[in-house]
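As you look at this complex, bear in mind that one protein chain is not there, while each of the others sits in place.
Moving on to chain A:
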Amino acid sequence: MAFVLALVLALPCAGEAAAADRRSGSDFMAPETRAMQADDMSNPAMLWVADGEQSWHRPEGAAGRACATCHGDATRSMRGVAARYPAFAEATGRPVDLSGRINLCRRTHQPAPPFASESRELLALTAYVAYQSRGMPIAPPQDPRLDPFRANGGALYERRIGQLDLSCAACHDARWGQQLGGSVIPQAHPTAYPLYRLEWQSVGSLQRRLRNCMVGVRAEPYAFGAPELVDLELFLMGRAGGMALETPGVRP
């Protein structure tokens, strides 16, 4: 926690919300949307969580192993896992997000072809695993091997891009709480991914959200799974350290 605080204090931007003033995106939503997220019977993302639960128990690949074969009961074995991602992957020598970890696991242990980025299967399994950590504080790993990647994520967050020449920080640190068109600008704490976005009419990942913003400022977005996106995810999760995980969230 001290490390996270140090990281937050070290940021050079003026408008960054102090740790105590940090607010999840759900705080900025209409009461109706908040109610939709709070009730598991109205939260459409629960359809993905239910799919993910089936997928968890389905044997796949050459070895005919399911996730449950090794990991057992997800409600116990996966509790708190999503709060620690992205984490360092020995196999690739760089950070990997939860979806990336699931695909690494598929490739090496089942072994089965990895799910396509942003496919319904991958989002469902990711949502199911992340759902096991709902309500737990985000706990970014203290692994020093992550430091250069987290620093790169922070640099990307500050860097102005696109025809509109905006950085993430230009909106989400300097102008949070103000309006962009009809929408309130949140503080960019990724507390609820993967989440159901009403605009998408589907569950989507944090990478999809990041790419959306990049297109919004008229920049060329990084491809799904690009190291830059994972670095950004790593930086943002560190910045949100200690906040409660809401997965699966609903956003307007």
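One rule holds for everything that comes next: contacts are C-beta pairs under 8 Å (C-beta built on N, C-alpha and C of every residue); 3 or more make two chains touch, one makes a residue touch a chain; residues count from 1.
Please note the rule applied: contacts and distances are computed from a predicted model.
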Missing subunit (named according to UniProt) among the choices "Thiosulfate oxidation carrier complex protein SoxZ", "Pyruvate dehydrogenase E1 component beta subunit", "PBS lyase" or "Branched-chain amino acid transport system ATP-binding protein": "Thiosulfate oxidation carrier complex protein SoxZ"
Hidden partner chain, touching residue among A:17, A:46 or A:226: A:46
Sole residue of A:70, A:116, A:198 or A:223 that reaches the chain not shown, by the stated touch rule: A:198
Positions on chain A contacted by the hidden chain, ascending: 41-42, 44, 46-47, 50-51, 53-54, 198, 201-202
